[in-house]
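Sharing a structure with you now.
Only a single protein chain was left out; the remaining protein chains are all shown in position.
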Amino acid sequence: MAVMTYIDASRQAVAEEMRRDPMVWAVGEDLGRGGVFGQYKGLVDEFGPDRISDAPISESCIMGAAVGAAMTGTRPIVEMRFSDFALCAVDELVNQAAKARYMFGGQTRVPLVVREPIGMWRSSAAQHSQSLEAWYAHIPGLVVAVPSTPADNRALLKAAIRCDDPVVFMEHKNLWALGGDVPDGDDVAEFGKARAVREGKDLTIVSWSAAVHTATEAATTLAGEGIEAEVLDLRTLWPWDKDAVLASVERTGRLLVVQEAVSVAGFGAEVAATVAENLHPALKAPVKRLGAPRIPISYAPVLEDQVRITADAIAAAARGLVKT
Amino acid sequence: MAVMTYIDASRQAVAEEMRRDPMVWAVGEDLGRGGVFGQYKGLVDEFGPDRISDAPISESCIMGAAVGAAMTGTRPIVEMRFSDFALCAVDELVNQAAKARYMFGGQTRVPLVVREPIGMWRSSAAQHSQSLEAWYAHIPGLVVAVPSTPADNRALLKAAIRCDDPVVFMEHKNLWALGGDVPDGDDVAEFGKARAVREGKDLTIVSWSAAVHTATEAATTLAGEGIEAEVLDLRTLWPWDKDAVLASVERTGRLLVVQEAVSVAGFGAEVAATVAENLHPALKAPVKRLGAPRIPISYAPVLEDQVRITADAIAAAARGLVKT
Amino acid sequence: MPAGQSSSASNLDRERYVARFREMCRIREFETAAIAASNEKLVLGAIHPSIGQEAVAAGVCGNLRRDDIILSTHRGHGHTMAKGADALAMMRELFGRAGGTSQGKGGSMHIADFSVGMLGANGVVAANINIAAGAAHAIKLKGEDKVVVCFFGDGAINRGPFLEGLNWAGVFKLPILFVCEDNGFAATTRTKAMTSGDGPAARADSIGIKSETVDGNDIAAVDEIASELIDEARRGTPRFLVARTYRLTGHTSSDPAPYRPADEVKERWLNDPIENCRQMLLTAGVDESELSAIAEAAAKEMKDAYETAKASDWPEKDLAYVDVQDIGDPRGGAF
Partner (left out) sequence: MPAGQSSSASNLDRERYVARFREMCRIREFETAAIAASNEKLVLGAIHPSIGQEAVAAGVCGNLRRDDIILSTHRGHGHTMAKGADALAMMRELFGRAGGTSQGKGGSMHIADFSVGMLGANGVVAANINIAAGAAHAIKLKGEDKVVVCFFGDGAINRGPFLEGLNWAGVFKLPILFVCEDNGFAATTRTKAMTSGDGPAARADSIGIKSETVDGNDIAAVDEIASELIDEARRGTPRFLVARTYRLTGHTSSDPAPYRPADEVKERWLNDPIENCRQMLLTAGVDESELSAIAEAAAKEMKDAYETAKASDWPEKDLAYVDVQDIGDPRGGAF
């Protein structure tokens, strides 16, 4: 067990997988100098510029070329810099990467990892702050990973690199500096397994990515008031751990979904709808979602905060549910 | 009242709005010869090639240029041909069109209509059949219209053209030839108002676009068995008529959402979650969604049919709910 | 020999061009059968015939090895067949039947045969360009002795991937040949009307991908320049070929193409690449009867393919749930 930051954990995952498999390579703008957040720092020294490859500002070609290179035996890791810029490469991801294996009748596979840092982070404003994980969960053929801890970032990224299908890998920008325990050795995550951050009998809080930490903070507050919240971190949205969520809510009788993304048509709706469909009789209170209002993200901190979920809001919602 | 096809109704809407407002113009590939489905047939004769404008195969520029032209006083109608090709222009729609008004603090508006024909239609396969309306409902700043009848196609398209914000206008390819009554005169729809296709006391079926017709067919079958289904056609997904849906389900106690799109993270999740959140005590049965499996759409009819919702499946689900 | 000029008849490699002639006839007959099937509603999705453009497919692909790679467009039957795909499997694919190249999942617009290095037609114009660049990138990374050929139309040069993919190939010095089939049209639109500047060759040159232009209806000319450019590309110099040709049919098999004058089409039929090839071979002394026999064999082969495809089974229903991805249950929440 080592203590490591979220960003270092990701760097270690990439380095280890690149050592393990010479077909793994990474490509994106500025990677030779470490990438925009330093995720690739130093890697070019070990692996050289062919495997830690710079790219022109051409998101569409970075993604499209990776599809071609993935179909022909290599395992590209694609760096999109900000998930917002991946919107310049949606055809390549959704019409091409996600569909190739199926559309060609299983003749090929697209083992591709698309790293798309998401989320709000120090006044980055409308075009550098989005969380669009729900989009990719909706697309057949894609895996969607949303790690919230250094350990998961390492283990999920390793799993993503070994996955034979395209994985949208969404790291949260506000977590880069977060430290935490990371298991030694070849810790590779299994997709579709939620992590119980905290156990509790009164309600189930389901969350993912950075919001997990806010939810956990709220759960601690609630515990002080005698309300025991179980906090589940989904870790991947496709596949997502329906079994764990249903089992937990069956026990607690109450569901609160907490997400940073816009609530309307966000992935929280999928979780809430699934629970409502399956556990109606067991529910002691209506399912409930918390998410961002349907507004773009502002630059000014005071306005940006309007889109930012707080532990207080979560605790308040939880109290409301438990009272019911 | 005239009887008219869905496609003719749309053509009439465009023609009438172009007569009304000289700032309205349409741009897309092949429009001068009527567009790929003939939606623009003959319009170039009346309005000339500047206002019914051909375009290079450049979805990204068609959309991006329309954003610029919309910010500067014109009202472009953008033709994307297939909604799948709009995936080549997502930055322009989501990062630019949807955010400009807000991000620039209200200094501008983007009165833009993006026509994106959706849906399955005679073996069009994985890259020409998608229904991604849920994506756009998730994006602050966008209006999403999904007409199911000729009358609505005309009235909603007129409303879209008059709207000062960007509207994603999704016509269903399988409805082009559908005939129906269309009111005379300047019939302009109000966004966010559902249409009650059928009244009923036993359950509420919520649907939109082509699936409305399948749902209605199922409701007719059910009526023969003594089950009275209320069928609501949402017509727009943002805004969506939460009030009408909640009022109906409050009466019937049962909700079935029927969509052509992939069920996972589809808009049906939003409807089901909202109903579950708000009407838990009034529900006589769990909310239920029907949607496509999470698989790409195949070419071979027998495989394509695996993704196609049927009236039988809807009726069966409805029976299941009513029995509860 | 300078680019774009064909061998004189006298020193023609007859065997080579008889083979090309056969390939072109096979493509023509395949598409003729497919169009008939489409008219009879046996083929349901749109098909985009390449009738009139066969010399490009045959001339370019004839210079490739089996493990070389091609990527194609919506108008991809010719390229696929010329790369070595089985005509019956292709026909079954168009019919949406079991035994199709993609088990009936893709159809005409996504025709592919990875076993012969054909990595797919594409339903999105120009999308194949970036993918092709990536396939070439992988060849370079792996140090393989292969080359990629990427076909696209003149309409594709106005989409972003044209710029991005060519730039990529130039920056990374990839083994790739871009082939732009300039048939003058993008669907119902004369491509020139929507294209600024001097067109594909000038654009490619400006991105540092040296271009050649060839008469795409002259099989010998295409064959020779393709051979040269493929050699160069294989050695890591990306190259670009513009093949001027004409789409003798409508954009799809159901497009009567009223947007172009009948005279224009009639005149263009006089420059049919297959007939051109036949004349060249006759001039070179090949027997008329040999050529007729080849043409008839091609017709019979495709007629048989049509009949066999028609009699083939539909795919198993459950195949719909196969090859989505390794994990996750695709049925959750569905009907």
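Here are some notes:
Going in written order, the chains are labelled A, B and C, and every chain counts its residues from 1.
Quick note on the criterion: contacts are C-beta pairs under 8 Å (C-beta built on N, C-alpha and C of every residue); 3 or more make two chains touch, one makes a residue touch a chain.
This structure is a prediction, so every number in the text was calculated from the model and none was measured.
Although it is not drawn here, the omitted chain touches the following shown chains in the complete assembly: A, B, C. Residue in contact with the omitted chain (choice from C:Gly170, C:Gly216, C:Pro273 or C:Pro330): C:Gly170.
Only one residue in the set B:Lys41, B:Arg122 or B:Lys242 touches the chain that does not appear here, and it is B:Lys242. Of the options C:Gly45, C:Gly78 or C:Pro161, the residue whose C-beta touches the omitted chain is C:Pro161. Contact residues of chain A toward the unshown chain are 29-30, 32-33, 36, 54-60, 84-85, 88, 122-128, 263-264, 289-296, 298-303, 306-307, 309-310, 313-314, 317. Touch with the hidden chain on the side of chain B covers residues 23, 25, 50-51, 55-56, 58, 60-61, 63-74, 76, 91-92, 95-96, 100-108, 140-143, 163-165, 191-192, 238-239, 242, 270, 274. Mapped onto chain C, the interface with the missing chain covers residues 158-164, 166-171, 193-198, 202-203, 205-209.
Basically, only the chains that are shown with their structure count from here on.
Averaging C-alpha coordinates per chain places the centre of chain B 36 Å away from that of chain C.
With centres set at the average Cα position, the gap from chain A to chain C is 40 Å. Under the contact definition stated at the top, the residues of chain A that touch 2 or more other chains are 91, 95, 102-103, 140-141, 238, 274.
The set of chain C residues that touch two or more partner chains comprises 100, 102, 104-106, 110, 122-124, 160, 324, 328, 330, 332-333.
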